[in-house]
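Take this structure, written in structure tokens, and hold onto it; I'll ask about it next.
Here the complex is missing a single protein chain, while all its other protein chains stay put.
Let's turn to chain A:
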């Protein structure tokens, strides 16, 4: 226990740096993933060609099934080592849940609401931006939340291709046989995931109340 505390007090700049790298890794992956997956999800909702949807979902699913270590290793010859390939790999993982939830969120919007929007003179873009997107935000947010938690835990592996992060503490700890280092890395990742999950959960709840008045407040 002593070794544990002395490690924290001695090495806290390193720990903070690792934490910061971890945050950058995870959140750039999630944010980029959202920027890519949400528009693709919307396109799929409006696509009239059934097989395109199947193929896109198949590919997004496929990314999920590749073991993370393998994916990271494959990216080394393509993009080298460091942050960039790590973010790309994590981004590929984040696509599926966000894509799926965007798609489902858009489909959850009541048919009557869409009919009346169209009949009153909403253009397609206006329908997407003012009706469907706000109404499916809780769904999309929940996809982002699930993804974030996964990505934070998978990001520990990114240190293997030199991207740093809390994983670096674990890998180094293994190398020099320092259990406290391994613990700090592991617990740090867990805490980060829990905090992110909690905060995003609050955001999701707020969006649900704001944009999806389905609770029965009637007399």
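One rule holds for everything that comes next: a residue touches a chain if its C-beta (ideal position, glycine included) is under 8 Å from a C-beta of that chain, and two chains touch if they have at least 3 such contacts; residues count from 1.
By our rule, contacts and distances are computed from a predicted model.
Of "MoxR family ATPase", "ATP synthase subunit c", "Quaternary amine transport ATP-binding protein" or "Spore germination protein", only "Quaternary amine transport ATP-binding protein" is the UniProt protein name of the chain excluded from the display. Which of A:30, A:45, A:135 or A:163 touches the hidden chain is settled by the complete complex: it is A:135. Among A:20, A:47, A:64 or A:116, the one in contact with the hidden chain is A:116. Although one chain is not displayed, its contacts with chain A can still be listed: residues 110-123, 126, 131, 134-135, 210-219.
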